[in-house]
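Yeah, one chain of the complex is gone here, protein chain that is, but the others are all in their spots.
Right, subunit A next:
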Amino acid sequence: MKKPVIEFNNYSFKYHSQVDPTLKDLSLTILEGEKVLIVGPSGSGKSTIGHCINGLVPFSYKGDVIGSLKIKGEEAKDLDIFSLSKIVGTVLQDPDGQFIGLTVGEDIAFSLENDCIEQKSMVALVEEVAEMVEMDRFLSSSVHHLSGGQKQRVSLAGVMVDHVDVLLFDEPLANLDPATGKYAMELIDRIQKETNKTVIIIEHRLEDVLHIDVDRIIVMDDGRIVADMNPDELLASNILEEIHIREPLYVKAAKYAGCEVTEEMKPSKPLSFAVDKEKLIAWYESTDSIIPRGKSEPILELNEIAFQYHAGHETIQGVSFSIEKGEMVSLIGKNGAGKSTISKLICGFEKPSSGTIYFDGQDITKDTIKERSERIGMVLQNPNHMISKHMIFDEVALGLVIRGVPEQEIKERVESVLKICGLYPFRNWPISALSFGQKKRVTIASVLVLDPEIIILDEPTAGQDLRHFTEIMDFLVELNRNGKTIIIITHDMHLMLEYTPRAIVIDSGKKIADESATTVLTDAEIIKQANLKETSLFELAKRAGIREPKEFIGRFIRYDKEVRKNWQ
């Protein structure tokens, strides 16, 4: 009989800063060596569970605890955060933010240093752990020069060095591109098998986690556990649908086609999923075919753009593309491929070393940032990087006030933009009272108020759950319908597939593809180069014997969007 490692018993927790408890009467036992996934929408309390296990609650985040939480048989509130950190190792969501050491070796050694381990044995221990996560060749590299996946491996090594019993991952996939995410999951799986540690993963990208086997999935909603079952059983149920967690696309497709999904069909793995092929084909044939969008005038053209930060090393090499009026395009590629640099070149934040940029047929290569900003708006990934005013109205009005627009006109324009963005009721609210998604809207509104023709957004949905994702994206679609051209920098495959008919793929500063998003996500060569992952719908369609898998994907997405519209 396996020993329980973590036992919540009628456990409730309320943050001091909040009125209602975040966790309500929780009872949950996690056994030694188990691999458990905790899913739930934003605000469901899934991160708080993580904080309770690693001790940030109640030692750093104060609040009221009712009930009991035992970790390895001991009452958590009688321990302190340091003894807890010897049992539970936490890998936080933001790999950049959690690095303490400057080099890989130093960061891995951090907790050993705090334990006053002799330098000699420290070096040996660090090497041993680094080897486990395949980072032993990088011990003296600076952590800031690593790729996203390598960063995560270093964070993992930094907690493993303590010989913890439990590894806790807080949204490990949030900042990784699809291929790296897949690799990260495989690594977690391998380490769990080698060391037999208990693994707890908090994540809402369910399909990506299910790439490996997990023993149980715990579904949280509104501070309570709504399901605690094995993956197959969960996917066969309607629970995920009800609380708006994205089900794996292939399961969703089967459900739309009217297949009855049961536990016995093994829905947790796309390759073994015993789907009813006939029903799938019947559904496919019953839906209308996709009509491609008509061509229109180009609005933005990049012609042989090159750029270098340092002499001798071209970051962008001869990139050309053209964006049509009213298009919604995604700009994709792995970290450091040059996507952000291209967007900076378009906005005039950087000057290209050669090449020309045309807006509406006019050469704007020499225009200043300010001049371009009236045609092209840029929304940064982190809304906190843009917000400088206390009140929503003032924030949105800022660009107009600075341009000396008359007060009456400012009022009219800001109010109309706030209405478009659904922020009108909050116009006199302080920004600090808004949710992340709402803040995002404020930053979009503050760019929109200048009435640009093109809006560029950097990862608009990063870290958002499905409901907020849909909310933000539907809003962008609405803007697009009203004539704005939208360019989205992303590595979210769902976003790309569902919302942007066309995708431009950048790798090492070069354009490697400019195709429909469906084509990109089914082309093995591009997928490999740009660190993407083939969509599971493609596999499903092929297995069902559908002759036009891409068309199948298109129809699924259109259908799915219709279904989600009814959530609001």
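What we mean here is this: contacts are C-beta pairs under 8 Å (C-beta built on N, C-alpha and C of every residue); 3 or more make two chains touch, one makes a residue touch a chain; residues count from 1.
Keep in mind that, in the parts below, contacts and distances are computed from a predicted model.
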> Just by its UniProt name, which of "LutB/LldF family L-lactate oxidation iron-sulfur protein", "Phosphoenolpyruvate-protein phosphotransferase", "Intermembrane phospholipid transport system permease protein MlaE" or "Energy-coupling factor transporter transmembrane protein EcfT" is the chain not shown in this complex?
Replying inline: "Energy-coupling factor transporter transmembrane protein EcfT"
> Which of A:Ala282, A:Ile369, A:Ala433 or A:Val563 touches the chain that is not shown?
Replying inline: A:Ile369
>> Tell me which of A:Val65, A:Leu79, A:Val123 or A:Ala306 is the one touching the absent chain.
In response: A:Val123
>> Among A:Gly101, A:Gly355, A:Gly422 or A:Pro501, which one touches the chain that has been omitted from the display?
In response: A:Gly101
>> Can you tell me which of A:Gly223, A:Gly326, A:Gly377 or A:Pro460 touches the chain that was removed from the display?
In response: A:Gly377
>> Tell me which stretches of subunit A touch the chain missing from the display.
In response: 54-56, 59-60, 81-82, 85-86, 90, 92, 94, 97-103, 105-106, 109-119, 122-123, 126, 158-159, 162, 309, 344, 347-349, 369-370, 372-373, 377-378, 380, 382, 384-389, 398-399, 402-403, 446-447, 450
